Every structure is written in C-alpha cells, then in structure tokens.
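Every protein chain except one is present and positioned as in the full complex.
Our next item is chain A:
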Amino acid sequence: MTIKFIRDHGQHYRPRMACLAKVEAMVLEMQDSKSGVKSSEQKLNITSIPHVVTGQDILAWIANHMKVDAQEAQTIGTMLVAYGFIYPLQDHKKLILKPDVSLYRFQTPYFWPVQKWKADNTDYAIYLAKRNIRKKGTLDVYEQEYYKNLHKWLNHKWDFIVMQAKEQYRAGKERNKADRVVFDCQERAYWIVHRPPPRTHSAMDYGVDRLIDPNAEENKTFDYYRRIIIFTQQAIMRSKVKSTVSLGAILKHMTTYKDHDPFLAPCLPSNPWQTDDSSYWDLNMRNVEIPTKMRVERWSFSFFELLNDPRGRTDFKVFLKKEFSGENLAFWEAAEEMKWGTASSISEKAQTIFKTFLAPGAPRWINIDGRTMGLTVKGLEHPHRYVLDAAQTHIFMLMKKDTFYRYLKSPVYKDIQKKALSPAPHNFTPSQLEQNAQNRKPGINPIIIWQQEEEERAKAAAAAGPIDIKKLMASKLDRK
C-alpha cells in the first residue's frame, strides 16, 4: 500500500493548475458591472438573491468575448462551473453550464480553487456537522457516508469539530436571511467541487501527484554549472542547418505524403473505419502477392520507406538477387537483429555475423573499406550491442546512395509498378453500409502472422546456411 503524503492541491507549486490564472482573469471580467454578464435579483424559495445570471447570458458573453461559437463557449462555460468559479442555484449537484434560463452565481474569491489552502477534511467535517445541527436528515447518502468515515478518522478532534460547527451555526444565524442563504449556497457549491457526489467527477481531480517540486530551486552546486557549461559547449559545436533548409525539408515531407494521408486524401478502396469494409487492410497486408499502386509509389520516397515495408523489402531482395549483391542487405538485417535483440544472444550473433560476412573468405563477404573492417573486427573480440554500427552505417549508406536508385530504375521495380493494383473506390449505399457494420470481419490475429513469419525466417536461415558438401555428395552417391 502506498502511503500518500498530505499535499495541498499544491497550486502554488504544481503548475498543472497554471490555467487557473487565466480563468480568474476572465471571471473577474465577467463580473464587471459595465462590460460583464448582466445580473439581476432573483427569488429563490422566498428569499431574494442578488447578482444572479442565467446560463444563456454567460454563454453569450463568452462567445462574444472570446470570439468562439456556441459549442466552444459551452465547453469553456462548463469548465468554469466544474472548477467552481460559477455555481448553479438549481440542480446544484450537476456541475455543467446549461444554455438556458437556469440560474447561476459567481463564487466568492474566498472559495476559488486557487486559494493556497487545501480543502481540509476537518473543514468538511465541520461543514457537515453544521448542516446536521441546522436540520437533521438533510445530508445525502454519500454525505452521510463521508460523515461516518470522518467521525472515525477525526475522532480525536471531534469535540473541536462540533464546537466549531456550533459556533459557525450561531454566527450564521446572526446574519440577515439573504446573506445567510447566499453564503450557504456558496459553501455548498465549494464542497460539491471538492467532495464530488458519487458517479460525478471533480475538476479538482488532477491525477497522480508529481514527485519533484519543479519550482524548488535546484541546488546550484559546482556540478550543476559544470554540467550546463559542458552541455552548452557541445550544443554550440554541434552542426546546425539554416531554417530555410530544415523547414524546407519538413514542407517537402508533407507535400510528398499528402496523397497518402488518409485524412487529406481518400484511401482506396475505402477507409475501413468509415465503411466498415476491411478491404483496404486486406490489400495492404504485410506479405500480399500484388501490392497496391500507392504502396509501390511510397517505396520510391526513401530507402527507409522501402526497407520498412516488408513487401518492399522482399521486392528489393528480388532485385538484389538478380544483381548478386544480396549480402549487403543480409548483413544489415543481421546487424539490426543483433542491435535490437536480447542481451544474451549478442556474442552468439556476433560470432555468426563474423563467420558469414566479415571473416576473410567468408561465404557472404561484404565489401567495406579497410579501416572500418579493421575497427569492426577488433571490436568483435569483445562484442557489444553497437559493435557493428560503423560497418552497418557504411553498408546502409552504400545501399541508399547507389543500389536504391538503381533499383528504382530497374525492370524489377518497373514490373511491380505495372502489376500493382489500383482498386476502384467503393460506393456503398446506406443499406450496404448497414450490412457492413453488422458483418465486420475479425481479421487475422497478429500472433498467428508472427508465428508464420518466424517459420519462414527459420526456413530461410536454414537455406542460407553453409551447405555440407560431404552430406550432399553422400546422398547423391547413395542414390546412384
């Protein structure tokens, strides 16, 4: 069981409530006698309460002042009520802003959520006790629950609580009726916000406490400044590019992918979420025989895209086979597997990679410059996760700058471009759409796909392994 520190709502150090500063300013403006929301006196159960506003007036003011439409104004208004800046006079347990003639009042700043003291249990107990004294049986079920629990937890100060409650009750009686009613409403609203009824939420609910106080001054020791100095020096030395270049690259990415973004251009044949038809996903499965034209086009955007798409990678491998240069990609894949694999398998994988790709006379020897080769081989004596990084980057750059472009111009790619599908857009009638909604297909479980791929990988690994000549000859002789 975690022991929770007693923290205040912590507004003074948890900037999570930073938004409330803006809200406060807005609420003050709303109460301005000239430009604020117009208020009037209303009768509530025989007493006349001043400065009452209607929901629709509040909404109109917000919509006007913030220049937003009705729905957004409703959102802002609801937040004001949820945080307790405005409280409803009727139906006081539901903290929403109703866009009609429902009556609301502005909460007194004493009870605003930004006050630097927390809504103490002791205060709540006093409040409930006071209401009990005033008229027995006015507490709701959930309040009675609270009251019982508080009586248990605060038993040691119960006399104090009862005494305080009596005092406040007596002091309240000495006020005039209208003030008393107003104060009661305010207090009640405050506690609805801080101790919400069940199955409602409180805006004061902020989730888990932050551990470290971000406003606490960090101990400015030597180390602190030395760290900053080292970091800033490195940051100055790091190469940066001009904004025209970097922003241009960002813009280029957006333009290139514009037609592939399902939010900006319709996906063919149709977006499965819209039409409940999963053909789009079926056509774009990981290892589909014939890919779609959009998918094939995407491979040409960058080498990274081509490799990331399993179907693209397969097609690239077909091209490499024709060129007899499959070892580069095989090395890159093996290095990736080692980098992202389990810690325990690193030395074993390093050995295999060395034997297959790097050793002199290896069956799939890769052609990298002498210096990189030397560094890599030396590093492999004590293999760690990133030992192949230099070689891997070299090979990747080689493939990216040379092989990739040749692939795009090759008959293999042109062939797949021709064969690629261009599905016609779906045009479902409303009744068909209903049908689709009822017959949503469950699709293949990713675990099954993974198992299939593992089997294929194992087969491929076995096939690529060194062939035992003796066994082969022995089996041939046997047959003879």
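In the analysis below, a contact is a pair of C-beta atoms (placed from the backbone, for glycine too) under 8 Å apart; a residue touches a chain by one contact, two chains touch by 3 or more; residues count from 1.
Rule of thumb we're sticking to: contacts and distances are computed from a predicted model.
Colleague: Not counting the visible chains, the remaining one has a UniProt entry; which protein name from "Superoxide dismutase", "Vacuolar protein-sorting-associated protein 25", "Guanine nucleotide binding protein (G protein), beta 5a" or "Histidine--tRNA ligase, cytoplasmic" does it give?
Modeller: The record for the missing subunit names the protein "Guanine nucleotide binding protein (G protein), beta 5a".
Colleague: Please identify which residue in A:45, A:244 or A:431 touches the non-displayed chain.
Modeller: Touches the omitted chain: A:244.
Colleague: Check the options A:448, A:462 or A:477 and report the residue that touches the missing chain.
Modeller: Per the contact definition at the top, the residue touching the missing chain is A:448.
Colleague: Given the full complex, what residues of chain A touch the hidden partner chain?
Modeller: With respect to the unshown chain, the touching residues of chain A are 2, 15-16, 18-19, 22-23, 26, 66-68, 71-72, 75-76, 78-79, 201, 205, 207-208, 210-214, 218, 220-222, 225-226, 228-229, 231-236, 238, 240-251, 253-258, 260-264, 267, 271-274, 278, 280-281, 284, 303-304, 307, 336-337, 340-344, 385-386, 389, 393, 396, 440-443, 445-450.
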